[in-house]
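Left out: one protein chain. Kept in place: all the others.
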Amino acid sequence: MNPAARIGGLALIAMLGAFAARAQIADADRKSGAAFMSAQTQEMQRDDGANPGMLAALDGESLWNARTGGAGKSCADCHGEAQTGMKGVAARYPAFNEASAAPIDLQGRINLCRQDQQKATPLAPESRDLLALSAFIGLQSRGMPTAPPDDPRLTPFRERGRALWSQRMGQLNFSCAQCHDDNWGKHLGSAPIPQAHANAYPIYRLEWQGMGLLQRRLRNCMSGVRAQAFPYGAQEFVELELFLAERARGMPVETPGVRP
Amino acid sequence: MARALVNVPAKVKRGDVVEIKVLISHPMETGFRPDPNGKFYPRDILKSFACTYDGEHVFSAELFPAVSANPFFSFTVVATQTGVLTFSWTDDKDQTQVQTAKIEVE
Partner (left out) sequence: MQQDHPSEGASRRAVLTGAASAALIAVSPAARATMSEMDEAIRAFTKGAPIKQGGVKVDIPILLESGNSVPAVVSVESPMTPADHVVKVALFNEKNPLPQIAIFTFGPKSGRAWVSTRIRLSDSQKVVAVAQMSDGGFRMGMIEVIVTLPACAEER
């Protein structure tokens, strides 16, 4: 069912019309998306034996150790134990990639190694294997602070992401900031609006009945305001991801998160 | 097919009622979900799950499409002896997977 059918475009406009403008969230007021969930969903995320995202991480561990591609090498052959080799890595992505002179997110980085190092085909966006490797690598940063690199080369890209965040879009003509900076904590239909911190990705979303990466989540928000979502892998998404990482700087990584 | 996360407390006392958790990776495709072509994704579910303790029945379940994707079960067992818990689940095509876990009783 499309979201418009669920809450109705007009109802959405009416609800948001009554919203106040609050502007940027102070550091002390920042809250993970988990804080807006029911106690049961929080518990599902917290308990490794009950968090379905851990199944993806387990799959990721097998892939980490599997030799593949023309080079016949596994990730582990070059990087060793992920527990040490990948510790803190996910917390500082997206990062600047020299070769393309542009930022890449963790999925882009994984696929570079797939192509250049393993001589294998890149993994498709949101594919099971990409989700699994992302969850497994993300898990190695769990509990560590989100730490985007202080790389001046990233600045223009991040600023484009910031501009996108404040830009009104879609038939409903809303910006990300209007919902997530100005009106977090209020409800859209029955769903609370979180602050949109990207510190738990990939997540297991109950609505999806499966795992998804940040870009999938962002596409859901874009279609929520009936905007044409960017395609997977679009530069705009990576720029938004850069901005979101800066906005969540210092917040602990929760990967794999669970969301309603 | 699927893989699973099985959670059994490492060391328990004789006579304790112990909580077991099992999370199985499976889409539990209901057969009622429309696909983009106006048809339905074909049903593909786990239809049963069972746990035995050194061969003796502890807990089992017959499952229908209303069980969530990635089925989760938590149930209890009386720890009577050091032994092996065997978990098995069977899908619509009658394929069965088995996983075991040791339980150490003091």
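To keep things simple, chains are lettered A and B as they appear, and every chain counts its residues starting from 1.
Everything that follows uses one rule, which is that a residue touches a chain if its C-beta (ideal position, glycine included) is under 8 Å from a C-beta of that chain, and two chains touch if they have at least 3 such contacts.
Computed from a predicted model, the values in this text were never measured in an experiment.
Touched by the hidden chain, which of the shown chains?
Taking every chain of the complex into account, the missing one touches A, B.
From the list A:193, A:213 or A:240, pick the residue that touches the absent chain.
A:193
Please pick, from B:6, B:61 or B:101, the residue that touches the omitted chain in the full complex.
Among B:6, B:61 or B:101, only B:61 touches the chain that is not shown.
In the full complex, which residues of chain A touch the absent chain?
Counting over the whole complex, chain A touches the hidden chain at residues 1-3, 6-7, 37-41, 44, 188-191, 193, 206-209, 219-221, 223-224, 229, 260.
Touching residues of chain B against the unshown chain: what are they?
17-18, 30, 32, 34, 36, 53, 56-69, 71-78, 80
Assume only the chains that are shown with their structure count from here on.
Just the number, please: Cα centre separation of chain A and chain B in whole Å.
Those two chain centres are 30 Å apart.
Note which residues of chain B are touching chain A in the complex, please.
3-5, 7, 21, 23, 25, 27-28, 68-70, 72, 74
Which of the residues in chain A end up touching chain B in this complex?
These residues of chain A touch chain B: 47-52, 54-55, 58-59, 209-210.
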